[in-house]
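The complex is shown incomplete by one protein chain, all other protein chains being positioned as in the whole.
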C-alpha cells in the first residue's frame, strides 16, 4: 500500500524564464504590470513589478495566480452567483478576475501565473507570453 | 545601463496646505469629513478627521486616496463588473467609491487625496478645495 | 436617573495646532517622524509623516497614541512581564514603546499623541512640542 503521492511542480529556472518573458512583453506593450508565478500548492515562486506598476496591483496578481495554480483553471470562470461567497470564504484569494492561467507542461499541471495592472486582455497577453517562454500550453 | 528610476512626490508642506484648505471647505459646508493625502506609493502623508466625522469614514478616505495616488486616476472609474472582484483582491483598498482625486503639479503625478463622510459630491468638493490650495489640477 | 455621560475630547483645531508644532520640532531636530493624535476613544484625529519618515514608523505612532489616548497615561509604563501578553491580546495596539503622551487640558484628559521615527527621547521631545502648542501638560 502506497503512503505517499508525488507532485510535479514548476521549478525556479522555469519560473524565472516565464517571468523574464512576461516582463519583456509588458514593457513592449508599455503596460506596467504585477506578475506572480505559483506552484500547485499556491506558494509564490517568483514575483515581479515592472517600473511604474502600482503596488495596489500586487494583490490581484497573487489572487489570479492562486486560482490558476490551485484550481488548475483560468481565473474568471466562476459562475457569477458564487463570486462573492467564494471571495469572502477565501479572504479574497479566490478571485473571479481574469488574468490568471494554469501552467501545463506535457499535459501536467505544474502551477499558475497571474497578471494585474492592465485591462483583462493586457493581463492575459502578458500571462500567455510567460507560458510561451517554456512551451507550456 | 540605468539601475534607478526617479520619482517625484508631494512633500509635507504641500500636503498640510491641502489639508488646511480641505478642512476649511468641509467646515464651510458643515459636512464632517475624513481626509487622507498619500504619496504615489500609497504611503499616508497626512490625515485629518474634522469634528463630528465618524472614524468609520476613515477607511473609505484611505482607500480613495490610495486609488488616486497609486493608479493615478480618480476613484470610481472601474467598470462595475470588476468592482467587487478588485475590492476583494486588494483587501478593500482598490475602492470604486467616488471622492479620490490624483494630485498633479505641472503635469507630474505626485500623490492622491481621498475624502469620505459626505455625499460623493460633497467629498469631491472638499478634495478639489485641497487641490486648489497648491495650484494642482 | 441619568442615562448619558458626556465626554470632553480634543477638537480638530487643537489637534492641528499640535501637529504643526510637532512637525516644526521634528524638522528643527532633523529627525523624520510619524505623528498621530487621537481622541479618548482611540479615534485618529490627525496624522502627519514628515519628509523622509518611513511608512513603517506609522504603526508604532498609532499604537503609542492609542495607549496614551485610551489608557490616559504615557506609553511605556507596562511592567515588562505583561508586555507581550497585552500586545498579543490587543493585536499589537497596546504597545509598551515610549513616545506616547496623554493630552491633558485644565486637568481633563482629552486625547493622546504618539510619535515614532527617532530614538525614544527624540519621539518624546516631538510629542512634548505638540502638547506645549496648546498649553497641555
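So that you can tell them apart, the chains are marked A, B and C in the order they are listed, and the count of residues begins at 1 in each.
As a working rule, a residue touches a chain if its C-beta (ideal position, glycine included) is under 8 Å from a C-beta of that chain, and two chains touch if they have at least 3 such contacts.
All of these numbers come straight from a predicted model, not from anything done at the bench.
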Given A:25, A:49 or A:109, the one touching the chain that is not displayed: A:49
Selected residue (touches chain absent from view) among A:20, A:86 or A:105: A:20
Where the unshown chain meets chain B, residue by residue: 1-11, 13-14, 17, 39, 41-43, 105, 108, 110, 134
Residues belonging to chain A that touch the chain removed from view: 11-12, 16, 19-20, 23, 41, 43-51, 55, 58
Missing-partner contacts on chain C, residue numbers: 51, 54-56, 59-60, 62-64, 83-84, 87-88, 92-93, 95-97, 116
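Heads up, the rule we're going with is that only the chains that are shown with their structure count from here on.
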Those chains which touch chain B and also touch chain A: none
Inter-copy rotation, chain B to chain C, in degrees (Cα atoms; steps of 5): 180
Chain nearest the overall Cα centroid: B
Distance from chain B to chain A - Cα centre to Cα centre, in angstrom: 30
Distance from chain C to chain B - Cα centre to Cα centre, in angstrom: 24
Multi-partner residues of chain C (at least 2 other chains): none
